[in-house]
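What follows is a single structure, and I will ask about it in a moment.
Complex shown without one protein chain; remaining protein chains in place.
Up next is subunit A:
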Amino acid sequence: MAASLWLSCSGKGVARFLVRGRLTLGAGVSFPTREGWRRLHETRELWGTHSIKVHMPALSPTMEEGNIVKWLKKEGETVNAGDALCEIETDKAVITMESSDDGVLAKILVGDGSKNVRLGSLICLLVEEGQDWRQVEIPADGGDIPSLAPPAPMLTSTSAGPSVSALSKLEHEPGKLQVRLSPAARNILETYGLDASNITPSGPRGIFTKEDALKLLEEKHKGKPSELKPVVSPAVPQVTAVPSALQAAAVTSPYPRPAVPPVSTPGQPAALGTFTEIPASNIRRVIAKRLTESKTTIPHAYAAADCNIDAVLRLRKELANDDIKISVNDFIIKATAVTLKQIPNVNVTWDGEVCRQLQSID
């Protein structure tokens, strides 16, 4: 598949393949960083007005979806950063959402009265002032498909571009980006998570060769953001949802794919000071916050002991036969509670000034 397709003519064809390959093959990423995606996207200027995408924001930590009550700006109207764009209803509150960009409202993708709009989904498009907003390109996943629309998965990930590009370590390079890769080169790029656009291809007809890839490998170290490693079907919604910078939908799996390999590229010593940011889902963020909180606010003392829990397991089995499901964790909690009752000195918190012995604990 790789061989046959990369020979195909237009840059668009290659790009499209790269995208699909990225997401459907579940293989490594051709353009590992979002910066790469952004460049890919921006070339679209050739075919339609570049659009600034506006997504359903999270307006409270527990928000997963909302209703668009009313658009306060019309298509074609100028919008300044800070202007009220639309009203969103969620969780019994009607919230005025402000625009974070200047521009002209080009297309409303989710109209007045739309219900259950998920977090992170595209709700409208802005274009920069002076641009022809009527020519704005509407992403395929929005449902409208003008002839020039790039493939859907491509744009959903690109939508992450602007938000994460700030985090990316690559400098923004305008212009050429459809790089034609030799299969060997692709392999190297994918394995080591490199960006092909930083090196001028040296092969015939501008093909990025294996040598180029090896050169790149030696030169730079790039982290491979784990989020870009798709794992079959959850990939598309995950990509849309997770990189929504500060606000992400409550993802069905609490941790993004434990199957994803760790961030640092194997075989490459980490350059001093570099790091890779792993975009965190909301749940992850809350977990991190709570864990940090508990570690920093509670004096810890550790003791280890081996416990024989055969009796517990036996009891669990018996209860399971009666269709009562109790986990081992539940037993541990119960044991802890009993202990705290027996030894009240352990049921204590420190409020900064004084020890507080608690009468009960949740």
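Annotations for the structure displayed:
Throughout what follows, contacts are C-beta pairs under 8 Å (C-beta built on N, C-alpha and C of every residue); 3 or more make two chains touch, one makes a residue touch a chain; residues count from 1.
As a working rule, contacts and distances are computed from a predicted model.
Choosing from "Lipoyl amidotransferase LIPT1, mitochondrial", "Isoaspartyl peptidase/L-asparaginase", "Ribophorin II" or "AP-2 complex subunit alpha", the protein name stored in UniProt for the chain missing from the display reads "Lipoyl amidotransferase LIPT1, mitochondrial".
For the chain missing from the display, the contacting residue among A:V69, A:C86, A:C124 or A:L189 is A:V69, taking the whole complex into account.
The chain not shown here is touched by just one of A:V94, A:A335 or A:C355, and that residue is A:V94.
Of the residues in subunit A, those that touch the hidden partner chain are 59, 67, 69, 82, 84, 87, 89-96, 98, 112-116.
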